[in-house]
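Beneath this line is the structure, given in structure tokens, with notes to follow.
This part shows subunit A:
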Amino acid sequence: MELGGSGWIVAVNLIIWTGLFLYLLRLGKRLREMEKES
Partner candidate 1 sequence: MRNASSWAAEATAVFVKEWRCEFRTRYALNTLALFAFTTLVVVSVSLGPLGVSASQGTAVLPVMLWVILLFSVAAGLPRAFVQEEETGTAMALRLAATPSALFCGKLAYGLTLVLALEALLTPVYAAMMNLQVASPGLLAAVLAAGGYGLAAGSTLVAAIIAQARSKGTLFSVLSFPVLLPLLLLSVELTRLAVAGSPAGVALPQLLLYDASVTVAGLMLFPAVWNP
Partner candidate 2 sequence: MKNPLAWLLWLWISAVIVGAFFYAPLAQGFIGESSRILFFHVPMAWVSFVAFIAAGVWSLLYLYRGRQPRHDRAAAAAVELGLLFGVLATVTGSLWARIMWNAYWNWDPRQTSIVVALLFYAAYLALRSAVEDDNTRARLSAAYAVLGLAVAPFLFFIMPRIMFSLHPQSVINAQGKVEVESRMVQVLLAGSAGFTALFFWVHNLRCRIQALSDRKSAL
């Protein structure tokens, strides 16, 4: 995959997006646990 081509940009975008997504899910899970405690 050549650097700077469309495919490369899409790949980077998807990686960042998936990372953000997993973070949000984990955050939600942690919140649910904290809410159950209180």
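Here, contacts are C-beta pairs under 8 Å (C-beta built on N, C-alpha and C of every residue); 3 or more make two chains touch, one makes a residue touch a chain; residues count from 1.
If you want to know what made the cut, all candidates are chains of the complex that A comes from, given by their letters.
Predicted model only: the values in this text are computed from it and were never measured.
Asker: Scan 1 or 2 and return whichever one touches subunit A in the complex.
Answerer: Per the touch definition, subunit A is in contact with 2.
Asker: Spell out the residues on subunit A that touch candidate 2 in their complex, using ranges where they run on.
Answerer: 6-7, 9-10, 13-14, 17-18, 21, 24-25, 27-28, 31, 34-35, 38
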